[in-house]
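Every protein chain except one is present and positioned as in the full complex.
Moving on to chain A:
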Amino acid sequence: MTEVLDLHEQDSDGGSEEVVLTPAELIERLEQAWMNEKFAPELLESKPEIVECVMEQLEHMEGNLRRAKSGDLKVSIHRMEMERIRYILSSYLRCRLMKIEKFFPHILEKEKMRPAGEPSVLSPEEFVFVKEYMDHTETHLKNVALKHMPPNLQKVDLLRAVPKPDLDSYVFLRVKERQENILVEPEADEQRDYVIDLEEGSQHLIRYKTIAPLVASGAVQLI
């Protein structure tokens, strides 16, 4: 399979340019997004381009396999590869869904406060899902208990009731692009801020909050 795929990407000016990827590179991107999503404590930016391209690629492979003569060993191997890719894709989507369900009031709030022009963490379908999920939960609580309570107690603020993602949790990462002067905030009051440099190829165990923007930009990879 030697075709290339078009992937629309944002460059630094905000305009979109076409980046051409081989299938191998696309799958690598999918795996990177998958691992990042797995190890990050919060919901990361949604990657609709990667998901769409991978789905197209799978359909394409399915088409090829149907035309090939069955019983061929290559067919089984290709099928196994397809299953593997399919698993990674659904694991990625499942991971996102679980995080959405876990932190739904905060995610909705973040989406409401998002400045225009900033990319969303939610795909359109995920956004619909979160809204409905919030609705259903509120309706359920209201119908089962809250509406039977005294009138001044019938409102529950889910934003305060549901725990927030723990951005201070530690993550392992590998550095892809060299970074300088990363400010590390102290955990305890006696410590002070200090600055570190991240060398390319090095691996670290660090608080997620410190390097969150680097994950989004692709400068580091969570492992």
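Convention: contacts are C-beta pairs under 8 Å (C-beta built on N, C-alpha and C of every residue); 3 or more make two chains touch, one makes a residue touch a chain; residues count from 1.
Note that in this section contacts and distances are computed from a predicted model.
K.L.:
According to UniProt, what is the chain that's been left out of this complex called? Choose from "Nicotinamide-nucleotide adenylyltransferase", "DOG1 domain-containing protein", "DNA replication complex GINS protein PSF1" or "Myotubularin".
P.N.:
"DNA replication complex GINS protein PSF1"
K.L.:
From the list A:N64, A:N143, A:Q191 or A:S217, pick the residue that touches the absent chain.
P.N.:
Only one of A:N64, A:N143, A:Q191 or A:S217 touches the chain omitted from view, namely A:N143.
K.L.:
Identify the residue among A:L44, A:V75 or A:L97 that touches the chain left out of the display.
P.N.:
A:L97
K.L.:
Have a look at A:A24, A:L73, A:L153 or A:A188 and name the one touching the chain we're not showing.
P.N.:
Residue touching the chain left out of view: A:L153.
K.L.:
Could you tell me which of A:E28, A:E56 or A:E83 touches the chain that is not displayed?
P.N.:
A:E83
K.L.:
Please identify, in ascending order, the residues of chain A that touch the omitted chain?
P.N.:
Residues touching the hidden chain, for chain A, are 79, 83, 86-87, 90, 93-94, 97-98, 101, 128-129, 132-133, 136-137, 139-141, 143-146, 148-150, 153, 156, 161.
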